[in-house]
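One protein chain is absent from this view; the other protein chains keep their places.
Right, subunit A next:
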Amino acid sequence: MHPILKLVAQRLALGLLLLLAVSLLIFLGTEALPGDVAQAILGQSATPEALANMREALGLNQPAYVRYFQWLGGILTGDFGTALTNGQDIGQAIGQRLGNTLFLAACAAAISVPLAILLGLLAARYNGRWPDKVISGLTLSTISLPEFVAAYFVIFLLTQVFPIFQPVAMVFPGMSFWERLNAVALPVIVLVLVVLAHMMRMTRAAILNVMQSAYIETAELKGLSPMRVIWQHAFPNAIAPIVSVVVLNLAYLVVGVVVVEVVFGYNALGQYLVDHVAKRDLPVVQAVGLIFAAVYIGLNILADVIAIIANPRLRHPK
């Protein structure tokens, strides 16, 4: 077997193992929470008899490991269970919101990743000179703003001063792609501002690190233009560290943007999770937690695999 396939298979297997461990942690974590679900559903005035019936109905009297495996088995067959608070099917509720989450994240990533890398390359090219300082200064100031401040600033600027977009990012089934795009424009701008600096700084640092290598001097002595030296000779050797930071930010775009969702009234997974944490709806919390963990693990595996593929020593063994 090609060594790369072997490494990728190893990473995938490790990822699955990790996900299993996370599922256990999530289950134990929610299990350890104080309070009684039956009581939470029925309220303070419930009779002991009603509570006992409710516990029986929810299967809470069974030992924890049995419930864990029931829960896990359900997820493996696509059944996330039902929400305690409103009796909705969790799988269905998540499905639609996950789509919204991924749409927002994908739009933000499609703009921020190429832009961050381009700005990072430019900053490295003009290291220590004014373009570097301008790029670093601007991106650092946008990352320093709390997300909601950036969000309100963007809303003020683009709906009041220049009335281009709607302040609320309402999406509903049946919208066309372009309508959706228009709706998420403002949250996308905010998210781009938030994630840009981290990726750009890492690109710059990784490139500058590679620029110390002897083969960069070789490229300079070939009379190549500075941008060509960076793009052709430095960048291919800096992919691994850049990808790992890009992926970290992609994961953030999926799992960490609840503030932005709330500010823009965007109906996605983060808001759904926070709502149900407040209501102690444990099956929902468990299901969303597991999905977020899967996104993190999956993206990090992707980063590992890209780093492996980018390494010619692994791609083309002796």
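Going forward, a residue touches a chain if its C-beta (ideal position, glycine included) is under 8 Å from a C-beta of that chain, and two chains touch if they have at least 3 such contacts; residues count from 1.
Here is the rule we use: contacts and distances are computed from a predicted model.
*Asks:* Among "Roadblock/LAMTOR2 domain-containing protein", "NADH-quinone oxidoreductase subunit J", "Heme exporter protein C" or "ABC transporter ATP-binding protein", go ahead and choose the protein name stored in UniProt for the chain not displayed.
*Replies:* Looking only at the record, the undisplayed chain corresponds to "ABC transporter ATP-binding protein".
*Asks:* Which residue among A:158, A:224 or A:248 touches the omitted chain?
*Replies:* Only one of A:158, A:224 or A:248 touches the chain omitted from view, namely A:224.
*Asks:* What subunit A residues would touch the chain not displayed?
*Replies:* Touching the missing chain: residues 213-215, 217-225, 228, 232-233, 236-237, 310, 312-313, 316, 318.
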